[in-house]
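Notes for the one structure printed next.
Omission of a single protein chain aside, the complex is shown with its protein chains in their original locations.
Presenting chain A:
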Amino acid sequence: MRFIVVRLLRGLLTLWFAVTVTFFLVRLLPGDPVLAVADPGMTEELRAKLLADLGLDRPLGAQYADYLNRLLHGDLGVSFRQSVPVTTVLMERLPWTLLLAGSALLVTVGLGVPLGVLAATRARSLTDRVIQASGVTAQSLFVPSVGIFLLVVFGANLGWFPIGGAVDLDATGPAAWLSALHHLVLPCLTLALVQLGGYVLTMRATLVDALGADYVSLARAKGVRPRAVVWRHALRNALPPTAALAGLQLGTLVGGAVLTETIYAYPGVGRAVYEAVGRLDFPVLQGAFVLLAATVVVAGLLTDLACGLLDPRMRAS
């Protein structure tokens, strides 16, 4: 219980830190947010009125206190540019980002763990070398180059997948869900490919160590089947670093989703952030960062809990 409470408090502290940094950071952006809605030749009097309308005329401390207060009541404010609640803006986009990031994580772990196990159990063989070389190569991949490559090959040339968007306009009912999956394949694959190397190499390294441990030798001596030695005994001890990596890479995954969403015209939060930066739409920027930070914190918390379940020593520490 103490383990969960400590992790929860740590998560809340991280979230507060992210909210605070974001609040002050967006206000350091150069430019005048009032220009987004007003005539550049406006009088000082009108500018003052608009700043007051947007709540930007008060001291930063007061704005910050007000923002925290509203945040605690679930109010993320109103978009300067769109004049609609930030919650509405983000909730239209968040599911798509979660779907993309979640499915990419599933695919990455789903491929990364077995490949790491395969390499570790055939350490120093040709298979191991090929997997390791591929893992290192995958780590050097960059979202835009992979995205454009997949798009040109599988979208434009072969025509297997759509070029952009998240669902066909005419699809309804189950066909709409299938269409959403069809649109998800290339963006998901792009994100998975750039993340895969880290999982494969980590899994391999930790499992090679685990396979050399005394308890594994004992299990083998007792006649446990090789497959069971790997999957039941060694893997359980080798998994926590990979699980921790998943938590650490969630931030990268969300960051990668911003680029992926742009290339594949995917309607996620990343695109909303990109557009809000250009328009100096502070409330949307703050709201998006808070939401993404909260997602990463919650996922990190779940990762910690999963690690605790996998390895009781972590709970004790």
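Rule of thumb we're sticking to: a residue touches a chain if its C-beta (ideal position, glycine included) is under 8 Å from a C-beta of that chain, and two chains touch if they have at least 3 such contacts; residues count from 1.
Operating definition for what follows: contacts and distances are computed from a predicted model.
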Undepicted complex member, UniProt protein name, chosen from "NADH dehydrogenase subunit M", "Protein kinase domain-containing protein", "ABC transporter substrate-binding protein" or "Spore germination protein KC": "ABC transporter substrate-binding protein"
Residue among A:L29, A:A52 or A:L68 touching the omitted chain: A:L29
Given A:T22, A:S179 or A:N237, the one touching the chain that is not displayed: A:S179
Of A:L141, A:A171 or A:A205, the one touching the omitted chain in the full complex: A:A171
Of A:V19, A:L71 or A:V109, the residue in touch with the unshown chain: A:V109
Residues from chain A at the interface with the omitted partner, ascending: 29-32, 35, 37-42, 46, 53, 81-84, 89, 91-99, 101-110, 113, 148, 151-152, 155-156, 159, 162-167, 169-173, 176-177, 179-180, 246-247, 250, 261-268, 271-272, 274-275, 278-280, 295, 299, 302-303, 306
